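The other protein chains are all here in position, but one chain of the complex has been omitted.
The letters A and B name the chains in turn, as written, and every chain counts its residues from 1.
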Amino acid sequence: MYRLVTELFPICRSITGKGVRETLALVQERVPIDIREVPSGTRVFDWIVPKEWNIREAWVKDPAGKKIIDLQKSNLHVLNYSAPIHATLSLGELKHHLYSSPEHPDWIPYRTSYYNNNWGFCLPHNQLLGLSEGDYEVFIDSSLEDGHLTYGEHYLRGETEVEVLISAHICHPSLANDNLSGIAVAAFLADHLSKLPLKYSYRFLFIPGTIGSITWLSLNESEVCRIKYGLVFTCLGDSGKVTYKKSRRGDADIDRAVTEVLKNSGEAFEIREFSPYGYDERQFCSPGFNLPVGCLMRTPHSQYPEYHTSADNLDFVRPEYLADSFTKCLAIIEILESDRVYWNLNPKCEPQLGKRGIYSQVGGQTDGKSDELALLWVLNLSDGKHSLLDIAERSNLKFSAIANAAQVLFDKGLLRQDRST
Amino acid sequence: MYRLVTELFPICRSITGKGVRETLALVQERVPIDIREVPSGTRVFDWIVPKEWNIREAWVKDPAGKKIIDLQKSNLHVLNYSAPIHATLSLGELKHHLYSSPEHPDWIPYRTSYYNNNWGFCLPHNQLLGLSEGDYEVFIDSSLEDGHLTYGEHYLRGETEVEVLISAHICHPSLANDNLSGIAVAAFLADHLSKLPLKYSYRFLFIPGTIGSITWLSLNESEVCRIKYGLVFTCLGDSGKVTYKKSRRGDADIDRAVTEVLKNSGEAFEIREFSPYGYDERQFCSPGFNLPVGCLMRTPHSQYPEYHTSADNLDFVRPEYLADSFTKCLAIIEILESDRVYWNLNPKCEPQLGKRGIYSQVGGQTDGKSDELALLWVLNLSDGKHSLLDIAERSNLKFSAIANAAQVLFDKGLLRQDRST
Partner (left out) sequence: MYRLVTELFPICRSITGKGVRETLALVQERVPIDIREVPSGTRVFDWIVPKEWNIREAWVKDPAGKKIIDLQKSNLHVLNYSAPIHATLSLGELKHHLYSSPEHPDWIPYRTSYYNNNWGFCLPHNQLLGLSEGDYEVFIDSSLEDGHLTYGEHYLRGETEVEVLISAHICHPSLANDNLSGIAVAAFLADHLSKLPLKYSYRFLFIPGTIGSITWLSLNESEVCRIKYGLVFTCLGDSGKVTYKKSRRGDADIDRAVTEVLKNSGEAFEIREFSPYGYDERQFCSPGFNLPVGCLMRTPHSQYPEYHTSADNLDFVRPEYLADSFTKCLAIIEILESDRVYWNLNPKCEPQLGKRGIYSQVGGQTDGKSDELALLWVLNLSDGKHSLLDIAERSNLKFSAIANAAQVLFDKGLLRQDRST
């Protein structure tokens, strides 16, 4: 995963354009995703797919003719979606088009102007302060023309058409944690799942933020009813604890499954209530959809100083945190795949477990073993109303212990699976 | 308001009689309230409107013939509703008719005997201890005759007939906080609201405690279904923190609106659960009515030592606390008046706020501004099920921020008001 992050890092991305296509091509080397192209001007709900933006060169020369800002050095240097320009301006005029971050004076901030015609450069605040009076030559060789919005989609067919949605935004330029980390974890998860038998179908979206999810929802409006669980992946490579932001519903099964995994991880974690500010869960959880989609991250966006600056680089993301995020995603999916509702076929009193060889043969011992306890909990609550996840929550036993117990009981003919759930 | 309190303070009030009429006349100088007179003997639910009580003179002379207790000095000195008497008694006989408070030996307690024929005097405990043996002359020139129960009512017609009820008891004699403070805040609020455009109609009651609300409810039984919100005002002038006792329902909109105001006041406050002991909310919240009426106060009755004694005087109530209570009442009414339910007209994904000029034009900044957050919350929860108050509670943003955001969105044509709520 970290290698994919390093390969993706240098590309100058935006919500449309060649950078997006190059990004998806690198993902395609790992997973056979489909590439979709939606024409500029397409109406998608309240929005219109914008013109495609491409950029070749962008620099500022100081009064002495020396290039002091150059897209070649960092693709954060240009205000994303800048219109083309070639002009000479006084420092005063130029400053209206310069963006810096006084709180972090040595870092280049990341700024965009997708829907407002503008041009500009981003630079460290200390550099801005050092600029002397005089005439500056600015050059941006960009184009904003009819073209396409490009995104990637990958569908893994499981036993049923009921779907798990995983979405990662791909529009940010050289920002490693936000969101090359999310792209990498999603790609490797797709590859990993493709080798497993799956109950649910999985849909992975590699889309530009906001306009990408709006476009996808607009084109797939009639299909979203199949989505039973969903996760937006972002900021999955930093050293912070794992954070989960719940879906708008607040008690969706995905919210409970993620909580179960984090609670039993033995590590620090944080569960946050839904808020309509964030990434593409904003769209998936808009009131007209209200999909059960939460957001999985480590340190949440805007809560680490490196966020949206040149310091969100390849040092900020580490392989071990990507791996940890990946492992937790698998644990979540393990719950989604194995959760179900059973009926205890001997609901009146306990069945005799001893004669089936699954209960201690010597009685009177001073405490129930936890695997026997799991058997008793599954039997007690398998009344067609409680899922295994419900039972894990109520018993305070791990989901895996409950699922194993259910499997043992099912194999012994003591449970029947509920078909209606 | 404090001036009104000082004007009202000397009057000898009870649940009926001239003191009540003088009190209402002083209120009428500020607000054009209607005066109602209900004849003694009128049956009101399980009660009967009592005879009218008036008193002219009351004193006790010691064995030396010196007036040692005199109604002229404090109208707390007489047991309220005392029958007339003129007699000479030994100290032992007299003591059966003397009331004092050993815990506060220098204060005169306030005692009543409305529904039990009796007479008596109240005095400081230290004075009681100092009485010597001998014959005492007692004289009470009072009358208990068929007459009327008098109360004041003021109705402000708003856009709709749906009502907000504000009730203050007017039966206590020279007790400043309980409840001249409540009368003053209610009167000034009525005057203030009369100058504003109002969505709801407002009904102010200036009534004797218990029998007054029972009488009013009995006479207006078929109208109370219009009451959507209600507050009983009492003890609003002392220095304590504001305390709100919830309605019997516990989760009525008035309970939530008051909580919202107090929570965001930046000051200490207390929210109490309903209890059937207290003031007229006891009647409004009786099970046959169960109206959404809470009780707003500062230090609750019986929880300050001065309560129901001569120490609840003009020093105990201060203008600044009356003003603070008034301000908070206005803030509560502001919520009642502006709370409503909207429908987001673009429920599928977010509408594009940037093109409407109500969203930041430069993207990538590190945190959502709170006014943008309020816009997003209103859009996300305006699904016909959540009121602005619901949204304020869930978002933890101030109601005013939510209401402002809703107004902006409504003005931009992005919301429709729900007519059914």
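Heads up, the rule we're going with is that contacts are C-beta pairs under 8 Å (C-beta built on N, C-alpha and C of every residue); 3 or more make two chains touch, one makes a residue touch a chain.
Small disclaimer: the values here were computed from a predicted structure and weren't measured.
Checked against the hidden chain, the listed residues A:Gln72, A:Ser194, A:Asn346 or A:Gln417 yield one contact partner: A:Asn346.
Screening B:Gln127, B:Ser143, B:Asn264 or B:Ser286 for touch with the missing chain picks out B:Ser286. If you put the hidden chain back, the residue from B:Tyr2, B:Trp53 or B:Tyr99 that touches it is B:Tyr99. Considering the whole complex, the residue from B:Ser302, B:Asn396 or B:Gln417 that touches the absent chain is B:Ser302. Although one chain is not shown, part of chain B still touches it, namely residues 44-47, 79-80, 99, 109-116, 118, 210, 213-214, 217-218, 221, 248, 275-277, 282-283, 285-289, 302, 307-308. Not every partner is drawn; the one left out touches chain A at residues 344, 346-352, 354-355, 361-368, 372-373, 376-377, 379-383, 395.
Going forward, only the chains that are shown with their structure count from here on.
For the pair chain A and chain B, the distance between mean C-alpha positions equals 54 Å.
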